[in-house]
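The complex appears here minus one protein chain, its other protein chains still in place.
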Amino acid sequence: MSGSYIAQQLINGLSLGSVYALIAVGYSIVYGILRLINFAHGDILMIGVYVTLFLMIQVHLPLPVACLLAMASAALIGMFIERLAYRPLRKASEEATLITSLAVSILIENLGIMTVTAQPRAFNIPAFFSQGIQVGPVQFTTMNLVIVGTTAVILLVLVAFTTRTKLGVAMRACADNLTAANLVGININVIVAASFALGSALATVAGVMLAGQYGRIDPLMGFVPGLKAFVAAVLGGIGSLPGAALGGIVLGSAEILLVGLLPPAFSPYRDAFVFIILILVLLVKPNGLLGSTERRKG
Amino acid sequence: MPRKPSATTLRGIGGVAVLAAALFVMNLTLPDYYLRIVNLIGINIILVASLNLTNGFTGIFSLGHAGFMAVGAYTSALLTIAPAQKALALPQLPLWLAGISLPFPAALVAAGLLASFAALLIGFPVLRLRGHYLAVATMGFLVIIRVVLTNAESFTRGARGISGLPVFTNSWWVFGIAVLTLYLLRKLVTSAYGRGMIAIRENTVAAEALGIPIARYRLIAFCTGAFFAGVGGALLGHLMSVISPNFFSYSQTFLLVEISIIGGCGSLTGAVVGSLIMTLLPEILRNFEGGGELFGIALPPMYGLSQIILASLLIVIIIFRPQGIMGTKEFSWSMFGKKRELKKG
Partner (left out) sequence: MLEIKNLSVYYGSIRALRDVSLTVREGELLALIGANGAGKSTILRTISGLLVPKTGTITYEDESLGGLPPHRIVSMGILHVPEGRQVFSHLSVAENLMLGSYRRSDAKGIEEDRETVFSLFPVLKERLKQAAGTLSGGEQQMMAIARALMGKPRLLLLDEPSLGLSPLFTDTIFEVIAGLKQRGITVVLVEQNAYRALEIADRVYVLETGTVKLSGTSAEMLANDEVKHAYLGE
């Protein structure tokens, strides 16, 4: 096994990890505040991707513009779902909110099947993105570069947002201590809505990255990446933003490296690896890699 | 000295007799399509009652039930399909498995046992987790099972699935086992063990202080639930005669959770009521999915409609009646007379 092969796999892993990181951040923000696992998060990603595709094909917008508009729509939809399905359950048990989010997930997937059919569609990205780049023995595409670069920029902006702006600090405050947040006058509903908006927008970016990589999309495309990103968020210590980013990158790299290093016969089992990793990590470090002790709901 | 049977026993026997008579009549009169729905109701009762044991009574929130069904269904398929047929469809089976052909009851028991064994393997590490983490870890188990089923081609034919399972399942098997399941689970939850399980759900810390061996109780509940899930999965396989990884999907797990919540997850009666409603409703709704006419209005095809309606229904129920239809109440004759809470503690 050559060094360049491993370098190659690391680049692929970093790129997949970036996607997970972006999705995981959304899970983590929402979980941090509400102790809600939003299983519908992956399905919002799917919506974002379809909106992007629609805007590219029907309205002939360039990919970045279409993606930005789709992020805005996904943000609105995320807030709408929160208002309708989750807010009435603020004081309900963990299980109740979990089931509700599963129901929302199934609902969105089937609305997708009903409106755009279950048939996969091609998601073509401009040729520019699939250009190969050769650095020594290591080869990657512009897409890899764009994915990793975009993610890095987004994460940096996110760090600045959560430490420099009032809204961002208030988000962290809500995740830290909801009672205290109430008592300094933070309107929790606004913060929760903002978290859903932010998470949904980031999921859209991640979804477009996935769609660009695979070239095809379908209404169920969000579920498994969503689940894996949740695993990433747990790995990093759910509720922690740096944790979510780190968890995503670790998970993506681990997934690709395992597939790349094990005999090819094992590669179809990659989804199984992810959950085996999850179970192992939870057993060793129940609060994730960067997590602190869990505040249970209720 | 023979004891005089109690009124409850007599009523129970009466109920079974009525059920048997009803099944007899239905078997004579109903067309196959409807008979199959009746059987599905029975299978769902088995699956949901067992899910209620773990999720409802013991408070282990598991999303892996479809995984145990899958283990049961594939086990029973591999044990019952005739060797000649296996040689064609699954030429790579190891010899001992290729030559085997068990009678249905033995295969059902094997299906349950293997599902239980899977539950033991997964439960041992995972049951230490709580709440959300447990839910996601059991969901992870389902993912793993599905990946294995899809890729262990020499045993499962992968995504194509196995067809030609002998159609052993009929309403006598289904409802016989359903009644037995309900009876056994009822015995279990009213036993000292069952009270321990409920104590764990209500207050883990207090239960621990009372000296209830929590880990063991949770594991027992989990494995027992898995046993019946395995049997239910096998019955389903031998009803449909075809199985594939897609049968045992997230939506299958979700459907069971849905039935359980709607019926009331802390009640066995809830499993029955929920299964009845939630098996019939999708069948009715499915008729509209392909389009058609309702009261003279032409409907466009709407694939996914039934799932959409069911999921919305579930959300509404969780918001407005989180305890489900039955809550933690059980059916009793006195329900029809004066109102009274049957189950205490």
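Letters A and B mark the chains as written, and numbering starts fresh at 1 in each.
Everything that follows uses one rule, which is that contacts are C-beta pairs under 8 Å (C-beta built on N, C-alpha and C of every residue); 3 or more make two chains touch, one makes a residue touch a chain.
All values derive from a computational prediction rather than experimental measurement.
Here the chain not displayed is in touch, across the complete complex, with A.
Contact with the omitted chain, checked across A:L84, A:V153, A:A180 or A:L283, is made by A:A180. Looking at chain A, the residues touching the absent chain are 166, 169-170, 172-173, 176-177, 179-188, 292.
Here, only the chains that are shown with their structure count from here on.
Residues 55, 61, 63, 125-126, 128-133, 135-137, 139-141, 143-144, 147-148, 150-151, 250-251, 254, 257-258, 261, 302-305, 307-308, 311-312, 314-315, 318-319, 322 of chain B touch chain A in their complex.
Taken together, the chain A residues at the contact with chain B in this complex read 35, 37, 85, 88-89, 92-96, 98-100, 102-104, 106-107, 109-114, 117-118, 223-224, 227, 230-231, 234, 268-269, 271-272, 274-276, 278-279, 282-283, 286, 296.
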